[in-house]
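Notes for the one structure printed next.
With one protein chain withheld, the remaining protein chains of the complex are depicted in position.
Moving on to subunit A:
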């Protein structure tokens, strides 16, 4: 895209093209390019080649899983029923997607309008994360076509998983509604947008309820298996709280991560507002994340003290636990606090990456690595399982990028009237202001080819 924009291509950010004609859907889909131009830019991007390679290998294997069964694709064992699909795909993706309800709450409930430049990205991050968690779940279920059973055929209301199923399903629809405003703007359906705006408060509040409950419920799932998860990762009274609280910094840091990547690799797609406010917003998010991490570390310690599990720290598992806590939570907490105080954005962002890593590691540890710790052998995911997980994750990235390119998530959708009042509306990041920052947000001339 970079070259084409340099050659005078106007970025699609309003329903009308340069000549004032209404853009067609195809035109919007192709980012205002002709089909051949579009293909050209897609081919030039090396990242697309990597994706293509992943899909070329991964899709046949993914299809194979449904033809040959779980045993063919996964480690599928009776002692370790949950592997990478759930351990990583579901248990790690969901906390990283808690951003939707948090930013929704901050903007709509607490009135933090300064966070609005990132609200839509956070909502989208939430929606896609949940959606793909469900995709992972579908790959893992023995009988995926029965996914709606807990909703319509047979109810087990006393089961925590029943709660998870219902809440994820309803929350997904809440998130679809929340993100739909951007979609309505893009396709040009203002009535729809107005309709959704009217119920935003309701949507946001139900989002908070549903998120609290099912983020917690994912943790509570493990309270069915006392003694199976290693005591350092298990607490019958606090398990749901651990999962819920760690999802808060997880989601916020995921938004920092994604916005950093977006600002670097698709700078042309963000408008001035996004690029200018990004550092400020990142600092706010990081502050929130720090609060979350501090709370999390505290309740983790309380849980260990509550059940008097200190002795476990003096073992191999204890070292692994300390690694997770220190590298995944304490160090990022320190880094982000320092970065926020000194306004060193690179350090803040590094801390955010590490937090994302820490949350993922925590979920994988709980669901897979320390699960059945008393049994002698550990389960190593076979290569097909790894490739399928990677393929689904690559699809997640592709869909994420597809939407960021097109829908007004990182930029504001302009209308024609505004064109007249703001003639030079082609977004150009204000370079001067950004010089103090150690992480340069790319301008068009410094953009990478990853577009």
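One rule holds for everything that comes next: contacts are C-beta pairs under 8 Å (C-beta built on N, C-alpha and C of every residue); 3 or more make two chains touch, one makes a residue touch a chain; residues count from 1.
The rule we apply is simple: contacts and distances are computed from a predicted model.
Matching "RNA polymerase sigma factor CnrH", "4Fe-4S dicluster domain-containing protein", "Sugar ABC transporter substrate-binding protein" or "Spore maturation protein B" against the UniProt entry of the left-out chain gives the name "4Fe-4S dicluster domain-containing protein". Screening A:88, A:166, A:296 or A:317 against the full complex identifies A:166 as the residue touching the chain left out. Within the complete assembly, A:412 is the residue of A:275, A:384 or A:412 that touches the hidden chain.
Which of A:71, A:199 or A:399 touches the hidden chain is settled by the complete complex: it is A:71. Among the residues A:59, A:208 or A:403, only A:208 touches the chain that is left out of the figure.
Not every partner is drawn; the one left out touches subunit A at residues 66-72, 74, 76-79, 81-82, 105, 108-111, 113-114, 116, 140-144, 146-147, 149-150, 153-166, 185, 197, 201, 204-205, 208-209, 212-213, 216-217, 219-228, 236-237, 239-240, 273, 277, 280, 371, 408, 412-415, 418.
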